[in-house]
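A single protein chain has been removed from this complex, and every other one stays in its place.
Going in written order, the chains are labelled A and B, and every chain counts its residues from 1.
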Amino acid sequence: MEKPLTKGFRPDGRPLTIKEYKKIGGYEALTKALKTMTPDEVLSTMRDATLKGRGGAGFPAGIKWEGVPDKDFLKSPRYVIADADEMEPGAFKDRWLMEANPHQMIEGMIIAAYAIQAEFSFIFIRWEYTEAQKCLRFAIGEAYGNNLLGNNILDSGFRLDMHVHVSAGRYICGEGTAMVEALEGKRAIPRSKSPRIVESGLWGRPTVENNTETFCNVPHIIKNGVDWYKSLSLSDEPGTKIYGVSGKVKRPGAWELPLGTTAREIIEEHAGGMWDGHELKGFLPGGASTDFLTSEHLDIKMDFESVQNAGSRFGTGTMIILDDKTCPVGMVHNLEHFFTHESCGWCTPCRDGLPWTTMILKALEDGEGRTGDLEQLKALTKMMAPHHTFCALAPGAMEPLESALKLFREDFERHISEKKCPWR
Amino acid sequence: MAVIYINNDPYEVQEGRSLLEVCLSLGFDIPYFCWHPAMHSVGACRQCAVKQFKDKDDKHGFIVMSCVTGTEDGMRISIDDPEVIEFRRGIIELLMTNHPHDCPVCDEGGECHLQDMTVMTGHVERHFRFKKRTYRNQNLGPFINHELNRCIQCYRCVRFYKDYAGGRDFDVFGIHNRIYFGRDKDGKLESEFSGNLVEVCPTGVFTDTTQYRHYTRKWDLQTAPSVCVHCSVGCDIIPGERYGTLRRIRNRYNHHVNGYFLCDRGRYGYEFINREDRIRSPLLVNNGKAAPIPEEAAYSQVSVLLSTGKTIGIGSPRASLESNFALKRLVGNDNFYAGISSSEFELTTLVIEIIKNSGLQIATLREMSESDAALIIGEDVSNTAPMMALALRQSIHQKRYEYTDKLGVPRWNALAVKQAGEFDQGPFYLATAGNTRLDGIATAAFKGTPDEIASLGSTTAKLIDGGGESEKIKKHHEFASKMAKDLENAARPVIVTGISQGSAEILKAAVNLALTLKSKGAGAKLAIVLPECNSLGLGLLGGKGGLDDALNLLRSGEAQNVLILENDIFRRIPTDVAEEALSGAKVVVLDHSPTATTDKADLVLPVGTYADCDGTLVNYESRTQRFFQVMSPSPGAVEPWRRLAAIAEALNTYDANSFPGRDSLTQWTNFDDVLATLVEEYPVFRPILDIAPPAAYRIAGMKVARQTHRYSGRTSIAANLNIHEQQPPEDVDAPFNFSMEGYHGEPPSSLIPRYWAPRWNSVQSLNKFQAEVGGKLIGGDPGRRLLKPKLNAGMQRYEIELKSFEPKEGAWFIMPIYEVFGSEELSAKSPPILSVTPKPYLVLSAKDAESLELENDSPLVLKIDGSEYNLKTKIELGVTDGTALLSVGLPGMKYVNLPSWGKIEKSFF
Partner (left out) sequence: MLTDNMKRDLMAELANSETTQSACIEAMQIVQKYVGWISDETIKDIAEFLNMTTAELDSVATFYNHIYRKPVGKHIIQVCDSVACWILGYEALLEHIKQTLAIGWGETTKDGLFTLVPIQCLGACDEAPAMMIDEKLYTKLDAAKFDEIVKTYRQETPENGKALN
């Protein structure tokens, strides 16, 4: 089983130096792209590879890149942004990738920039990832020193600068268009979805933005080819994936596995199964903004399509486990509290609907639930359904709530009838 | 055109507009908040949801926001689908979770868009049982009250204030459900367009502080269409009166002029009308003491005063056309003098000559906002014609569309257009005497003397024509070539100029530029700002000369008597000259407010303000607009023309040469009679007959009601005086009643007394009065232009001598600058405006200030022509060394003839 993304990671967790990275084949893909491929060839390879974006939405990276207008259509600077703003509760994969091998992402970004002919790139990283920031800054310095960034990269005539932007902290910055606003030094309010940022992003110019893990895949695709890449997975969606598990499991952590590995294998084998005396009650398959699945879904393949067919979203691929000793209402309250706090305040349903949702959930937890509260929660999920809000934050927030109301209805009702949280 | 299906019925609609605009234009009611017809769609409030169906077999459909959905041929939507009705109700419920239930004590109550939309969506039962969020409010100055607990976060305020009006001291703070709209700290809002927040806010967060001090609900206001008198733009306004007090000014939409907005001078300048010191009774002056006398006695006095000797009349650029005409008619064409300085009179005549004969199109405000390049040459429009500055401000955004059009982003998608094109700003050039509030958006801003500005303009025109470099103004060559290139590349450039620097050369340079651009095929337009609301009307009426000529006659004794109409001549002529001229003459003054001139009169006859009268004004573009009486008749508030007709009547023995038109005045019984005589004598004014229906006009047999259908207290309106119901006053001059009786539907656009429609109590009901939302009013917008550009005019370019500025040792070249609050006479009498009016000051360069040992605010003495003026120092970057800028027209400041050379000394007082 190949694990290209995590290959050569040091056991002590320290970052690979440029020398170490080169030793395991680092920057060979970039050399290949710059010396033997045209930007269009890189684009078509990426399109054929059908790499789905690893940030959560799963949009094919190659198609995204091809959306950048031709230079004939628009002569202007273009930008590449790496979304290293991992803030989805329960997600901890990008931090690992950046701390263990910062060059891998940098190489992916340079290839992307070459493909769309960008001259400037940003790594948008969250404030809290102080260790990753250090690793990246050091690696960028090494890359400049090795003629991999700056003017005339590897004597190809291509130039690219790279800058680390440390976010001042907001979950909404992970929304692609909001991130662009944040980079412009503004309040990170999401933008209109049309035009797309590949046409009009940073400072109104074409901008390609991808998740850390997505960029980490790029060098391997370019180096080893589409067929190889497709052979890595266990499903129709190619490549490997960094899966993670948190909650009351014996060995919480993250692992690179073929895309399409089953939830059961990930939870029971890699994470070592539940704590003794604890039963799996449900799990969020891809982070806080995905619907709950239950034990009956353990045998589904963990990929974008299969999870969607099961009624949830693959999201970041980092699972959060709910056990039978943990209150599902309390868990949902914790999630909604987070989303309420992170609403940007632009559109009505999210700004005013999320606080109300959280207040009701808190009332339930405090034993102050009333008849009608669950119907009100249901009504709120409708107000915050997809497309009813300006961006996807609130609909994402509704996913765990809506599914919990269905799957754990009895537990919600007991909070009202018993006038307390049965788990407390 | 496209066909779309709404609630299963087909409608033919215009493509390229948002679904919301289309539905509202068709007359459907869809609630909304964040969308504004002048600021378009951002998709924030999610209130305007409708159902869209994939095709006619799609029974389920999906909810979309109509403001951010375009129209496509064959599209099917439903406004009354149960699910979407419930969604819209749900949005209101969410907005209401924090909105206080304080409507009874809220100034917005009764004309609140949020109230209307709440009723419209049917949200009646509150399910939210938790605590509401509260905020601390800010003191935003004398114009605007802040009550943020009422906020529903539609973001309209900040979008207007920052994005539309360019203000930078107001913003949105915080995040999630603690969003705060305000300033970074307490303090007056700096923008001169802050008052629009009152109308832009869909609820009662921003309310009119001046109205609050004499509060009246919308339904208790007596209103009529009117026109702002505080500059030459002529914005349309709706003043509201109750119990003899003017309570407020609101916007009256005019597609070509002010659109949806007003400036704060226009909105808050009205309180001069409410002043206690208004002249309410005739005043006879004996030995320097003025005493009120009865009307009858006043007319016998007039007869006595004017019976012997030659009488001349002095008109006014702030009086209506009809009043000026009445005076001119009474004293005769040879004895009527325009009430403006002779130099201003000559400039005005030149302006008329240009508008008539240059063949150039004069730009409306709307055209300015849509121009793709602008040059403002020699006029600080942000202070002399603020709404024009607001329109010009929009022109820089035209460039954004270049890329967004290419991407297929619809122009109504304001958020996308802004974000895609924020860094694409159109060319915008300024050449002015001092710094202006538009400098911040300028591609480049030139500062110089009138001669330098004219030379720059002339050089630019020559460069566009392919001429070479001029040796004499080499230092401006770079500026001129950059500007020439940008203007030449524009398809719709606009050149804006004015006469406030007293320079004919600037005007000529502007005309040369516009003609040159026109000859290159561009749709170049011109606009010339004039000093006052009826400057152009007065100019078209003409006169024997200007004020200097009139006063010379009095000084020389060729004339003995003078009738002065609504004019404080001390604002236009040096004090000693005016005093000398008036001291030897018999002076009769007609005015509504005390001035330095009424102080020197032998007899003062009170007249009404614009709110007390009907009349016509001619704006800078020669657009003639009618204003109607708003206030019920009150003591002394008589139409000036009626006062003059009464004078004519009262004249028993008189010098026939002095009053050749006396007899025709005595024939007048109403306003239409005056108009008839006016257009007969001056055919140029004939379009006035078409701008508004005559007094005899009726709709369904009725006049239009000035009072609302729910005006309260009708039968006890004057119960403190008389418990019997009073007969409402009769209006013989206009098709309006001083009553709630009358027509309440939609009258012709010139007669719209207020915006109100079933289910739409707020100003948003304006949608119902427009042929198409955001477009023209039904039946066309009020007003007509008197002067049309001649085709193939073939006007020659003016010869302009290129000059550069030569400083003089020990002297400064003093140029006038204007203040939006304070430089205009009438608004400066309004206490709210007065409270923000600066003390007179002189602007100097840092170097000159240092050489004079002056710092900001330190006192100085300016000496010009033997007069001394005590001023405060103001140091600004960009001022040319050797020049200084004097704030003119401010209260407490005597008239100075400018530009002129003067001496400056440090003062110790």
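Heads up, the rule we're going with is that a residue touches a chain if its C-beta (ideal position, glycine included) is under 8 Å from a C-beta of that chain, and two chains touch if they have at least 3 such contacts.
Just so it is clear, the model here is predicted, and its values are computed rather than measured.
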item	value
Touching the absent chain when the full complex is considered, from A:F92, A:Y144 or A:W228	A:F92
Touch criterion as defined above, residue of A:M331, A:M383 or A:C421 at the omitted chain	A:M331
Residue among A:R54, A:R78 or A:H165 that touches the chain left out of view	A:H165
Missing-chain contacts mapped onto chain A	86-92, 94-95, 127-131, 163, 165-171, 182-188, 202-203, 244-248, 252-254, 288, 318, 320-323, 326, 330-331, 334-335, 337-338, 341-342, 344
Residue numbers in chain B that touch the chain omitted from display	168-175, 180, 183-185, 423
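Methods note: only the chains that are shown with their structure count from here on.
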item	value
Residues of chain A touching chain B in the complex	73-74, 170, 181, 187, 191-192, 194-195, 199-200, 203-204, 340-349, 351-356, 359, 370, 372, 376, 379, 382-383, 387-390
Residues of chain B defined as touching chain A within the complex	42-47, 49, 62-64, 68, 87, 90-91, 94-95, 97-98, 127-130, 152-153, 155, 172, 174-179, 403-404, 406-409, 413, 415-416, 419-424
